[in-house]
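The block underneath contains the structure these notes are about, expressed in structure tokens.
Note that one protein chain is taken out, while the other chains of the complex remain in position.
And then chain A:
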Amino acid sequence: MGAMTETPLKNIRNFSIVAHIDHGKSTLADRLIQMTGSLEEREMKEQVLDSMDIERERGITIKANTVRLEYDAKDGQHYVLNLIDTPGHVDFAYEVSRSLRACEGSLLVVDASQGVEAQTLANVYQAIDADHEIVTVLNKADLPAAEPDRVKEQIEEVIGLDASDALLISAKTGQGVEDVLEAIVTKLPPPKEGDRAAPLKAMLVDSWYDAYLGVIVLVRVIDGVMRKGQTIRMMGTDARYPVDRVGVLTPKLVVVPELGPGELGVFTASIKEVADTRVGDTITEDKKPTAAMLPGFKPAQPVVFCGLFPVDADDFEDLRSAIGKLRLNDASFSFEMETSAALGFGFRCGFLGLLHLEIIQERLSREFDLDLIATAPSVVYRMNMTDGSTTEMHNPADMPDVVKIASIEEPWIKATILTPDEYLGNILQLCQERRGIQTDLSYVGARAMVTYELPLNEVVFDFYDRLKSISKGYASFDYALHGYREGDLVKMQILVNEEPVDALSMLVHRAAAEKRGRLMCEKLKDLIPRHMFKIPIQAAIGGKVVARETISAMRKDVTAKCYGGDVSRKRKLLDKQKEGKKRMRQFGKVEIPQEAFIQVLKVGE
């Protein structure tokens, strides 16, 4: 292993894998690690690179990860292959773009029976943008449903890549994986010749928190050399740190003397929080800095916001510390304290997208055992005020007085949906209902590819769920932000027993307000249990009620027989009732169960 950094550039390949969820990216990565002997058999656990529970369960990669493979090729030479495993989801599009910039080539992995999906498209275009050479791999080619010829044709038509020499493999059985290793060596280019003598110039690809080592930073060196003892400077944040360890991941961290141009590796430098490192930033040596930063650096920008509140108000401090800990390892979400009249103390959190929101919520409840109430997700609105100023609004509760608002702008996205033809009608209808504007519709065999421009606020609710259900899970969806547009938006409030529930207020398009209000009232009617009095539920815009339902009063809830032998049982039931009340939120006289806040947003039909 001592020869690691002495590998000549021509024997280094930096590559990533582009694939749709479930098409076998992680399985292929595992197989590559296994076949190059990077990990002992006993160290292999399924899907090594997806190390978070959620990643493994959902079959997705959230954080980029990397592994250095040592490969003796058929040409008799020894190669170092650096695999960067990129996040496969659009919420992390910027992270993907940085990871791709750190490599020269990509493996495009497509399921030989499923074909190209929406996410594959977005990521492969990014790889093409990054000037990657691309090796096409058809996975699961051994399955009876595989149609490699049809899928090759599809790749050529949809993506415009030559798929004639696509490799047919089975990552699961290992069949054809040797050919993949050879193709990486023969088809992908080595890193461009950098200047060892020039000042250090490296790109910050990713970073994560390790309980023992602190923050570990993944870098791609462009020029110069990085070694222990150097004081480096992050040019975007202007922070300086002494490097105390330089290494490569096999995927275990192995310390090396230095990292030179073209190499991919990690360093540690007593950095306390991942938030101190910005993906895409340029790292240089403090006393001998490079002249210019790498292009394309931008700080993470939250796109979707929601309030997170503990179900039990006593858990607020636990929530604060849990969010702090998560933030150690995920600088891309933001949080600030929020107070809600109804929900008490909590946090307003910003996320890169909906999946990111779901992941953070799930990690909070799973890893920290917290019961949370999440408020309606909101996008970032731009308020153009009558006095000429513009403010950003993350929370409908902060909506300024309407008479002071000249106009409201909302974010739009460009969505790509791929679907079997039979579901297209329903999907078009869904997009139309959500104020979508169709920009393209084409066919690839029996699959339709449709692009829509959609307001993001129509997507944050239950668009994914609806799309999945109306296409029986066959449609795939991807999006990119597509600027701001003015919209006729109004704030809708939900009143329960005449009291506004701030956690449920939201901005909606005026034309859709009444329908959404009606659906929410109907849903809440089923979600809030009967009380000892009747409860009106109203949706209102300004002072005007646009929808109304009534929960009738509970009429009977009494135990018929209660004698000497029943007291203990009754008292235990009462204790349970009291415990249950803790899981409810009190709005005036009304108790709303925690699930109601989540369920009411899943409006359905």
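A few points about this structure:
Going forward, contacts are C-beta pairs under 8 Å (C-beta built on N, C-alpha and C of every residue); 3 or more make two chains touch, one makes a residue touch a chain; residues count from 1.
Criterion: contacts and distances are computed from a predicted model.
The subunit not displayed here is recorded in UniProt as "Heme chaperone HemW", chosen from "tRNA N6-adenosine threonylcarbamoyltransferase", "Heme chaperone HemW", "ATP-binding cassette domain-containing protein" or "3-isopropylmalate dehydratase small subunit".
Screening A:A211, A:V403 or A:A560 for touch with the missing chain picks out A:A560. In the full complex, chain A contacts the hidden chain through residues 531-533, 554-565, 567-568, 570-571, 573-574, 577-578, 581, 589.
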